[in-house]
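Input: a single structure, listed below in structure tokens.
Here the complex is missing a single protein chain, while all its other protein chains stay put.
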Amino acid sequence: MEHDAWPLVLDLAGVFFFAVSGSLMAAQKNFDIVGSLFLGSLTGLGGGVIRDLVLGRFPNAFAEPVYLAPPVAAAVVVFFLLPAVVKLRRTLLLFDAAGLALFCTTGTITALTLGANPISGALLGTTTAIGGGLLRDTVANVRPQLFDRHDIYAVPALLGAGLVAFLWQVGAYTPASGGAVAVVVFALRVLSLRFRWRVPFAAVVAHREGRATPPAD
Amino acid sequence: MEHDAWPLVLDLAGVFFFAVSGSLMAAQKNFDIVGSLFLGSLTGLGGGVIRDLVLGRFPNAFAEPVYLAPPVAAAVVVFFLLPAVVKLRRTLLLFDAAGLALFCTTGTITALTLGANPISGALLGTTTAIGGGLLRDTVANVRPQLFDRHDIYAVPALLGAGLVAFLWQVGAYTPASGGAVAVVVFALRVLSLRFRWRVPFAAVVAHREGRATPPAD
Partner (left out) sequence: MEHDAWPLVLDLAGVFFFAVSGSLMAAQKNFDIVGSLFLGSLTGLGGGVIRDLVLGRFPNAFAEPVYLAPPVAAAVVVFFLLPAVVKLRRTLLLFDAAGLALFCTTGTITALTLGANPISGALLGTTTAIGGGLLRDTVANVRPQLFDRHDIYAVPALLGAGLVAFLWQVGAYTPASGGAVAVVVFALRVLSLRFRWRVPFAAVVAHREGRATPPAD
């Protein structure tokens, strides 16, 4: 039973972290508490809904009322507990990184459990991890964090999802090894923010035309 | 037969109202008539398509050609009949409110009829009601009306969807009681616009940092 409960607990934790990042974005954009709840839900549950639609099952977010608890908790936390948080952007990034780490693990496992092959599983895990944040940024009309060239975002998620699929394929996936992958993904993401690890521009032409200073986004 | 036809008639009316709001947005943004037809279709049919995808059935919008009639009618109405309408924004809001009221009712009933439990049904009804408008605003690159803090938008939809699910659960749902719910939702939405009913900000921090005047969006 404990073996079955772990994925749910981690999945709900991922929903919460992403939902906080959505509710913080709502605060940044001066949305109201309903906007906070909805943008948090979209961020926390959107990636999983896309994964479940691709897998052809009734999405957890709609089927299991327990999935509504994390976004509600996130909106409450952002509303009541963060009046002193000035650096919203930094906090948002940390919560987003925690969601990314958990979802690339749980998303991949969910897809593999439902019969996806390792490559599809890793892709769906990555989609689960990056889908919610992409929906958040698209709906809130901001430059997608996913495409930001100041740091790496999708690379840790792809790496984590691929690692989980590999562990599953060779029979070495356990909650402990999955948790270790999530820790590595979180660490890579946070270190990339701190040390501004980058990947090259999308095109050499863009680099040549590039401004001396990055856009403020 | 009449008992079966009512939901379809109301659903098509909802598609028409939302499609008009989409075509009016297209007029505001200087899109062409094809943009008007597509943005109207996306607004009128998008929420229902998401609902049907979640429910795992072939979406009405693609399966039943009759669902294409309201967006075509909406584009024609906006093109020919509204040259004198100066206050596009106010008209758009009224049509949007009518679509909201009808869709939170018909969307919930559709989900319940297809076997969703009351909570899933209310969530899917709300998704049907707010999905099209959110797609419209996201694609047209404007601040989502859903998150606007000058009035309430999702609260009436949630309330209406929950009420319909409750009536269904206790066996009291009839076309008449469903219609009454839709009228209440429409009234709540319009009154919230007129009297600028609001819900609190997304965060206390946003409130403290808040500007004296709301953003112009």
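Worth a mention:
So that you can tell them apart, the chains are marked A and B in the order they are listed, and the count of residues begins at 1 in each.
In this text, a contact is a pair of C-beta atoms (placed from the backbone, for glycine too) under 8 Å apart; a residue touches a chain by one contact, two chains touch by 3 or more.
The structure displayed is predicted, hence computed values, not measured ones.
Considering the whole complex, the residue from B:Ser23, B:Thr43, B:Thr105 or B:Thr126 that touches the absent chain is B:Ser23.
Considering B:Phe16, B:Phe38, B:Phe95 or B:Trp168, the position touching the chain not shown turns out to be B:Phe38 (whole complex). Residues of subunit A in contact with the chain left out of this view: 53-56, 116, 119-120, 123-124, 127, 130, 134, 138, 141-144, 146-149, 152-155, 198-206, 208, 210-211, 214-215.
Residues of subunit B that touch the chain left out of the display are 23-24, 26-36, 38-39, 49, 53, 56, 58-59, 62-63, 65, 68, 75, 78-80, 82-86, 88, 138-139, 141.
Basically, only the chains that are shown with their structure count from here on.
Averaged C-alpha coordinates put the centre of subunit A at 28 Å from the centre of subunit B.
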